[in-house]
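All protein chains but one are shown in place.
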Amino acid sequence: MSRTVTDLDAAVNEIADEMRRRPDRGEVAAYIPELARVDPGAFGLVVIAADGHVAAAGDCDTPFSIQSISKVFTLTLALGMVGDRLWRRVGREPSGSPFNSIVQLERERGVPRNPFINAGAIAVTDLILSGHQPREALGEILRFMQFLARDASITIDEAVAASEQRTGFRNIALANYMKSFGVVDNPVDYTLGVYFHHCAISMSCRQLATAGRFLAHSGRDPETGLSVVQVERARRINAVMLTCGHYDGSGEFAYRVGLPGKSGVGGGILAVAPGRGSIAVWSPGLDASGNSHLGRAALERLTKRLGWSIFGL
Amino acid sequence: MSRTVTDLDAAVNEIADEMRRRPDRGEVAAYIPELARVDPGAFGLVVIAADGHVAAAGDCDTPFSIQSISKVFTLTLALGMVGDRLWRRVGREPSGSPFNSIVQLERERGVPRNPFINAGAIAVTDLILSGHQPREALGEILRFMQFLARDASITIDEAVAASEQRTGFRNIALANYMKSFGVVDNPVDYTLGVYFHHCAISMSCRQLATAGRFLAHSGRDPETGLSVVQVERARRINAVMLTCGHYDGSGEFAYRVGLPGKSGVGGGILAVAPGRGSIAVWSPGLDASGNSHLGRAALERLTKRLGWSIFGL
Amino acid sequence: MSRTVTDLDAAVNEIADEMRRRPDRGEVAAYIPELARVDPGAFGLVVIAADGHVAAAGDCDTPFSIQSISKVFTLTLALGMVGDRLWRRVGREPSGSPFNSIVQLERERGVPRNPFINAGAIAVTDLILSGHQPREALGEILRFMQFLARDASITIDEAVAASEQRTGFRNIALANYMKSFGVVDNPVDYTLGVYFHHCAISMSCRQLATAGRFLAHSGRDPETGLSVVQVERARRINAVMLTCGHYDGSGEFAYRVGLPGKSGVGGGILAVAPGRGSIAVWSPGLDASGNSHLGRAALERLTKRLGWSIFGL
Partner (left out) sequence: MSRTVTDLDAAVNEIADEMRRRPDRGEVAAYIPELARVDPGAFGLVVIAADGHVAAAGDCDTPFSIQSISKVFTLTLALGMVGDRLWRRVGREPSGSPFNSIVQLERERGVPRNPFINAGAIAVTDLILSGHQPREALGEILRFMQFLARDASITIDEAVAASEQRTGFRNIALANYMKSFGVVDNPVDYTLGVYFHHCAISMSCRQLATAGRFLAHSGRDPETGLSVVQVERARRINAVMLTCGHYDGSGEFAYRVGLPGKSGVGGGILAVAPGRGSIAVWSPGLDASGNSHLGRAALERLTKRLGWSIFGL
């Protein structure tokens, strides 16, 4: 085993150890019982290097609700389906607002600022749906995740999806608001049904890091050699993740971690080090912006130690 | 001469040739006569690689008004003077608003979103001033630019500064607004005097690319070996440039160019390719967001050709 | 017949004649086919003086969709049911925004600015519903209108209600948004069902002017002597009508007409001259703010001629 690999393993293990001991863990999302029930002490970290070496520590095989991390994959899938005309429905600028803000939608006539705020992800889901039955669209998204993670056992947590559907009034508001401007084509119930379900996909850090490898390696799975997206598109998805991946905490994440990344309220974060590796971290407690508190701390530590920041050593 | 160097020269020359021929040149800033008077056909491009090789083309030695590009250097200087307590006065999140918006200041009690919108740069200038005479503070900024560019001939265009001072009502509004919240300490006239003058510094692409080298090389001038800022700080300044360097066109710049960069209404852009090189481009015509139209086009072409995007090959 | 009465008749007839001849008639609301189908040339005007004399002209017995004018009556009904605790759910300040704005709701945590913008009227409808079946609540509202207008033939236009329900995405957004803050208690479908239906009540100018008499006469029907609301409450409903009754055209209406009033997109306006009379006018064409163009013009003419402005002769 090369020296680099040993270093990577050591880094991952030491950071995971430290994080598991830290008393400051943030607050677990509590707006639905299924998320509130998660063990706040859980912590998982997986890094898959360019050469395929996997460094894993902690609860790295425990599935958790990926929530908004799914938005990276639905964006990828939708770009594959409709190409750059996707950008007529969704912008790619940071919003300067919380994840569920509706203010910007009114000012900009129903066009969401970017695909990673809730409104934008709903508009992207609507493009994937485009006339099909919700069940089919959802199947396509799930199969895409299974393909990327090379694991057919990945499923949707129906209880989470049902809870979101019952209580997601703000998302219902966003979708209807966009519908009033013609930015949502399908029946709102259909689009939201698919949206709530893909947010409820359960994955482990290992599965997530595997699924994200194409973004670190020019759009191609470095092991199978299969191309997922064109090289330029991978680069651009990373750019949008960097500027918009953490709502109104995106600047802070870029400043501290220095990698494109996408977080979810389930406590997961997927981060991409172009040319170097794919990283997934999970710790359920969130900070004030709704991003995993220890997840970000671990990534900050990791990029500094490995010199993986895209902004310099 | 290495093959890479030859490639770099070829790329720079070909891109400059193409840009000089393009009919779509954007609109030259016209709010003050001194800027309106510039030749819209001008185009300059300079890349300084890690090994010190300089590839230059076009009007690469013509000085132009660097305007907001100066904000990168005043941020660097102010961080050196007051350290991270600078961030109590200025945030580091994208604003989602135009460069001169005042709306966000009202919502967030006078604290600007980031150091690269006008309000934020005025607050940073106020920190540099901090009790000194405007003349001294301005001297310090100018000497810092001369030191970084290794060129003592760099000067301030007094006519530009005087014009801005006479007509900069919106900046006067921003400064007084922050003053009402205690975010500006010094007399508003002093702070704005320094601000308008450092925006009126004239530099050529060659000088600008030289001055920006420390950001591409871990905070250190790779030739002299002198450290300008700590490695971590250089990385972080780059991160803020990437997320906030082009106002509400920052997402678009990251998406298309994939490098940290800062533009000015004089038509210049400074871009940083960490570990690879420092780039300055100048073309006076602006796009709708106030960024150099051909400058960005040239950078998009260049990073694609050289594979210098921080988001992947 | 007194001289005043003769004058009133003359004024009403002359103004109606003039309005029927005017070529500038505004634009008929076209967002649902049922409203678009109305004759743009229609014009009706009814004034009922304190002594019960009725001056009527034009299409004064043609029923039209009262739309937002119903909000005055649901507010009255809800105040009767829950008293001043209604004001915990709805403010009473002008919004400075269009009728269907959602921006203010985000800033003020789901509490609508006043009961006459859509969000506020939906919140009021939710209070009337409060646990009952939609059918019952709607029956109560309809019976209240029939009672006030002393006409049991008043009905709901089911085609209008069904159209609104099918296309009212923005209202669905508003209701779900408030629901997410707990400002709507009942299932959103129930509340909106009642809301869309009471907006679809059809009434003539004669019926509407009759129904509004209690507001002009200290909360009491001057003919039957029956008290509808306490004197202070009538006064206060008038105050809210004056400051908020015409969305972001409320200041203009107060400035030009000088009476409390409430308009609807069906082209009707109910206006109240305290101590003097109740006025209903109908002309389907709307101005840019969504208020009846000739309706307002007629009221401006009428109050000037009769000296009925509450702001002086």
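Read from first to last, the chains carry the letters A, B and C; within each, the first residue is number 1.
Quick note on the criterion: contacts are C-beta pairs under 8 Å (C-beta built on N, C-alpha and C of every residue); 3 or more make two chains touch, one makes a residue touch a chain.
All values derive from a computational prediction rather than experimental measurement.
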Visible chains that the absent chain touches, using the contact criterion stated earlier: B, C
Residue touching the undisplayed chain, where the options are C:Asn13, C:Thr62 or C:Ser97: C:Ser97
Looking beyond the chains shown, say which of B:Ile102, B:Leu142 or B:Leu313 touches the absent one. B:Ile102
Sole residue of C:Ser65, C:Ser163, C:Thr210 or C:Ser250 that reaches the chain not shown, by the stated touch rule: C:Ser250
For a quick check of understanding: of C:Pro40, C:Gly80, C:Pro187 or C:Pro274, which residue touches the chain that isn't displayed? C:Pro274
Extract the touching residues of chain C with respect to the undisplayed chain. 91-97, 104, 113-114, 215-219, 231-232, 234-236, 238-240, 242-244, 248-252, 254-255, 258, 260, 274-275, 304, 309-313
Considering the whole complex, not just the chains shown, which residues of chain B touch the missing one? 101-103, 105-107, 169-170, 172-177, 179-180, 188
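We take it that only the chains that are shown with their structure count from here on.
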Joint neighbours (chain A and chain B) are none
For the copies chain A and chain C, the interface residues, called same if over half of the numbers are used by both and different if under half, are same
Fitted rotation between chain B and its twin chain C in degrees, CA, nearest 5: 180
Maximum centroid distance from chain C, chain identifier (CA atoms): B
Measuring centre to centre with CA averages, how many angstrom lie between chain A and chain B? 32
Got the chain B residues that touch at least 2 other chains? none
